[in-house]
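All protein chains but one are shown at their positions in the complex.
Chain naming follows the written order as A, B and C, and within any one chain the residues start at number 1.
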Amino acid sequence: MTDTLLTDGASDEVPPTTRADWQSDQEVRWCPGCGDYSILTALQLLMPELGARREKTVFVSGIGCAARFPYYMNTYGMHSIHGRAPAIATGLALARPDLDVWVVGGDGDMLSIGGNHLIHALRRNIDINILLFNNQIYGLTKGQFSPTSEKGKITKSSPVGSCATPFNPVSVALGAEASFVARTHDMDRHHMQEMFRRSYEHPGTSMVEVYQNCNVFNDGAFETITKKAVRDDMLIPLRHGEPIRFGSEGQFGVARHDGGVELVEVADVGVEGLLVHDETRPDPSTAFALSRLAESPDRPTPIGVFRAVDRGEYAGAMNAQVDEARAARGKGDLHALLHSLPTWTV
Amino acid sequence: MTDTLLTDGASDEVPPTTRADWQSDQEVRWCPGCGDYSILTALQLLMPELGARREKTVFVSGIGCAARFPYYMNTYGMHSIHGRAPAIATGLALARPDLDVWVVGGDGDMLSIGGNHLIHALRRNIDINILLFNNQIYGLTKGQFSPTSEKGKITKSSPVGSCATPFNPVSVALGAEASFVARTHDMDRHHMQEMFRRSYEHPGTSMVEVYQNCNVFNDGAFETITKKAVRDDMLIPLRHGEPIRFGSEGQFGVARHDGGVELVEVADVGVEGLLVHDETRPDPSTAFALSRLAESPDRPTPIGVFRAVDRGEYAGAMNAQVDEARAARGKGDLHALLHSLPTWTV
Amino acid sequence: MTETSLEPLVTEVDRVIIRFAGDSGDGMQLTGDRFTTASALFGNDLATLPEYPAEIRAPAGTLAGVSSFQVHISDHDILTPGDAPHVLVAMNPAALKSQLDSVLDGGTIIANADTFEERNLAKAGYAHNPLEGDDLAAYRVVQVPMTSLTKEACKDLGVKPRDAERSKNFFALGLLSWMYSRPLEPTIEWIEAKFAGRDLVIAANKAAFSAGHAYGETAELADHRVIVQPAELPSGTYTNISGNTALAWGLVAAGHLSGLRVFLGSYPITPASDILHELSKRKEFDIATFQAEDEIAAVGSALGAAYGGHLGVTTTSGPGVALKAETIGLAVSLELPLVIVNVQRGGPSTGLPTKTEAADLLMALYGRHGESPLPVLAARTPADCFDQAIEASRIAIEHRTPVMLLTDGYLANSSEPWLLPDVDDLEPIPVEFASGFNQVDEDGNEVFWPYLRDEKLARPWAIPGTPDLMHRIGGLEKEDGSGSVSYDSDNHAHMVGIRAERIARIPVPDVEVTGDPDGDLVVVGWGSTWGAIAGAVRRVCGMGHSVAHVHLTHLNPLPANMGEVLRGFEKVLVPEMNLGQLVRLLRDEYLVDARPVSKVSGQPFTAGELQQIILGELGGEDR
Partner (left out) sequence: MTETSLEPLVTEVDRVIIRFAGDSGDGMQLTGDRFTTASALFGNDLATLPEYPAEIRAPAGTLAGVSSFQVHISDHDILTPGDAPHVLVAMNPAALKSQLDSVLDGGTIIANADTFEERNLAKAGYAHNPLEGDDLAAYRVVQVPMTSLTKEACKDLGVKPRDAERSKNFFALGLLSWMYSRPLEPTIEWIEAKFAGRDLVIAANKAAFSAGHAYGETAELADHRVIVQPAELPSGTYTNISGNTALAWGLVAAGHLSGLRVFLGSYPITPASDILHELSKRKEFDIATFQAEDEIAAVGSALGAAYGGHLGVTTTSGPGVALKAETIGLAVSLELPLVIVNVQRGGPSTGLPTKTEAADLLMALYGRHGESPLPVLAARTPADCFDQAIEASRIAIEHRTPVMLLTDGYLANSSEPWLLPDVDDLEPIPVEFASGFNQVDEDGNEVFWPYLRDEKLARPWAIPGTPDLMHRIGGLEKEDGSGSVSYDSDNHAHMVGIRAERIARIPVPDVEVTGDPDGDLVVVGWGSTWGAIAGAVRRVCGMGHSVAHVHLTHLNPLPANMGEVLRGFEKVLVPEMNLGQLVRLLRDEYLVDARPVSKVSGQPFTAGELQQIILGELGGEDR
């Protein structure tokens, strides 16, 4: 029985940790300047604040640059195979609800080969935290287009431009019944941490899309919106309970329009005319509309929590069935099982 | 060169056909009473009307009861492997834009094992027509829950109820950038035919969800909405350009509400208060909202075309790249290619 | 033991083989099952062979729609469901047409005469009624108007005639129960329990059952009455078990013996789904079942659970194993326990999904990229599935390795009496999770090395949640010991070697030579061919020949004495339900001129077939 061996996190006091406690002894091997570094730092700094336990924390990843993440965290970790991290994490989280299970992967890992596991994880709502590092490129294999690369993108495998419309990861997640979806970017540690914290706290599957710069194969993909100089005018922070408003002067906002949402000037519609953000709407339609606001992440783009609803976590339900069976029928009796079909004695 | 061998459908007159021409010589082997029969009939009757050519038509399927479909059509057909039909059809449609490629599969085939191929096909928008026979169960393997089975469903593999929230196939498709999504059901031949025709005519990937009764393992799953007696009050026909209105007396309707849509009584809001359906909205948000109207298909549920936008078909773009390369650089010269790197002569 | 002739059918025989055949909708599986249970309770030894079409409900009355169930009952221990049936119950013309070829010459055919009318005859492709004329001259034909007699029996019960008709299989069961003096009580009780709450159905089925029984007594069937005495089996309590159920229970037992929760990640596929179904019902044994979105997620979830310290299991059939290959390779690299069950079926591709075959052995051994060895086991009989599920789990847990367990469609669905083990006699499976540091680093600090090996060369199973042991594992090559990612050439060579060595070193029991070890010929088998080979060897030895039998349960590693044993024979015959896979392994490993005997028809070998082949091999006698 695993329970006897393991400390039960709930009962004991969590010993305080520092960033250093969360750093593994492995040399970090991303390209100098890669956005992955700042994400790693954000999380390593956040962990002590969350009061998480290292031994109760597991990072599971697939393959890709992003997927190297687990090596750098002084927690349990599995660097698995391309695309399968959500499936493996699903088994782990079902088996061990006492753990904090994080999944890290790139846009290729999670949305190309691993797309199906991702959407099924979101639908099932098992308590795992999925961080999708979207750099709109295949980094590790040296620069092919990914399912989030813009149409027309020129890469090694699309020398005259890719023909495919990209996925919008937030839309995909909402279409797949996600109970928690957020977006952040690698240039804003504080915002990343806020999103990671929310993801951690969410009961059920949470997905955080992180716009991440691959300075080697897709440099500046999000520059037009995340650069300090333009950020205020190009990123639209979603804050629960507040009117959606942005711009260096707060001069812009988002309002409903024809079933979707549109950008407006506050001067034109007034603050009352702005859409008040509500993460908890049971109907994901508004969240979906918000995900469509920017056709591509080079126009004003919402960041923050699009949706956060509590709709029953899967592992709990599944394990409750085991408990209920035991309550109703008692702990299984192997002898009785073997004798449960008609028997005869010689 | 394939072109020389093949008749070019565009130029010749299509010889008229009858239903019998579209029936293969194979005995149909679904259970008596299965909803698949009426879908087959609907399509076999429709084909002559569409003016389609049998030799230009291909049905590709995976595995499942639904996936037996190709055997019964006197066209080209491939009954492939579980979940992979959209991928195989993708290759076929890219290779042969002169063909009409249909994909048929069940909810397990298309949304469970094949979910990733489905969403990528929708995103790419290759000209294939996908018919998803949703019976909310695994038929061929004798009754396990599927990704569309309702939470709590009791089946052989979930004897005390499944723990998973189902997918809403229309929402999944819209989240995956689908350019055409429709829904119909096996009890209404005329409506099915209308949807199949629209799917056939749509340039790009089209997905039609067909509510289909599995009378052996999930009988009556859609009875509460599709039975003749209740249909008028439970099915909400979406008609382009018309206010969304239903009910035996046209007494109900759909109106926008808080970013989503809601059911209303026409008496309360007036016809002007109803949402006018527009399939062609570039923003899929309203279509998405409509897909959320019925939480599960036992409440009033929209049927019809949710979305139909023309956003550039993939195969055409891909093949245009080949043509452009040939126009720019001439037909490839193998000798020149072999000599394109530095050479020296001994 | 020699072939029992049924001409004339005598009052007491040592064994009888009966095949029930009818339309898929006729309830033949259920009828066969009930007859089997009654026979088991009566004390016969038995073996069964169910067969059904790939379609859920193939068109009624057609050849494609025929479902059959063969049962072999005897007064002594038997090994197979039998060669040619002595008795065929044919519920319609299609059943007769499709099954006739297999019936023993001089055997009995009991036909539901009502169904031999124009429409059904045409559907079966009969130009005229075979019950009339000389077509069946070689058989004893008993025509019984089962449908009308059943309707008649039900007519006062208030059951609609169409519903009454559905009970005709119970009429057949009643008739056969009379013919073979089966006890009636178990079936009546079963009807009452099974249809509890549906009183009309109970009444109809009971009436039909009684009517069938009475018909035997009153009609002129007296010379068909036969007794097969109970068998002399080792004493103990028996149950009749199918391979899939036994396998599921074996997994339950492995959980019990190891104290681990069993986590089954699975995706439905014929003929493996029933293991998922069975385990889904056993939650009180601390069993979690997870129906994944596909086979890759199924094995992935099981691997994730194994990483978390559960007994991770995935069950599937051939196509599913093909899909799982990459993840199994990861498990090889991670060196975590995992049990993969392959209930083999007819291939390639979708092939014959409801039929049996055993053509996945080489895939089990070699079907992954790179050098990724893992232990492979195969069960020999339905009941053996229980033992091998425990054995596979034991090896997985003790050696921290994925293990492949092979069964097949025949084992999965057929059944045999199983002498139930005493639960207390089952050997516990020790589990040791790592709980502390195991190494000191250069600076003298205590550290944990996830790839530090024990004497079995297994690494520690250090599950998340354990304080201090935080570590990272993955599919990249890693340094032996520390487990850090390593691209070093020598280390890679070393690790490839270690992974091979640690599997090769797993102790497996020596093979036993049965039959007559002194002859020149040995027949080597694996998996479900055991029964047919053992039966054939027994018969041939009974005829005075010297033929040995060696059966392999462990296909990797192979038993240490295997080479020596093989070299003791001049001829090595290897019957397999494939084109020759084990035979390749034996030739390669031992350089013996082993020769294949192939059967790839979706059907198991019969002892009779093998008997002929062995006799042919011995010099042509008796051909």
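We adopt the following convention: a residue touches a chain if its C-beta (ideal position, glycine included) is under 8 Å from a C-beta of that chain, and two chains touch if they have at least 3 such contacts.
In this text, all values refer to a predicted model and were calculated from it rather than measured experimentally.
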Chains shown that the absent chain touches, full complex: A, B, C
Hidden partner chain, touching residue among A:Ile63, A:Ala221, A:Val261 or A:Val305: A:Ile63
Which of B:Pro32, B:Gly51 or B:Gly91 contacts the chain that the document leaves out: B:Gly91
Option from A:Tyr138, A:Tyr200, A:Phe246 or A:Trp344 whose C-beta touches the chain left out: A:Tyr138
Subunit A residues that touch the omitted chain in the full complex: 27-32, 63, 65, 79, 81-83, 112-113, 115, 138-142, 144-145, 147, 156-160, 162, 216
Footprint left on subunit C by the chain that the document does not show: 53-54, 64, 317-319, 321-323, 325-326, 329-330, 332-334, 344, 346-355, 357, 359-360, 362-363, 365-372, 474-477, 487, 489-490, 492-493, 496-497, 499-500, 578-579, 584-585, 587-588, 591-593, 599-603
Residues of subunit B (touch criterion as defined above) contacting the omitted chain: 1-2, 5-7, 24, 26, 54-58, 60, 63, 70-71, 73-81, 84, 87-96, 98-99, 116-117, 120, 318-319, 321-322, 324-326, 328-332, 334-335, 337-339, 341-346
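Operating definition for what follows: only the chains that are shown with their structure count from here on.
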Which two chains share the largest set of C-beta contact pairs: A-C
Centre-to-centre distance between subunit B and subunit A (centres being mean Cα positions), rounded to whole Å: 30
Inter-chain centre distance, subunit A versus subunit C - centres from mean C-alpha coordinates, in Å: 44
For subunit C, residues that touch 2 or more chains besides their own: 283, 293-294
Residue list for subunit B, restricted to those that touch at least two other chains: 112-113, 115, 147, 160
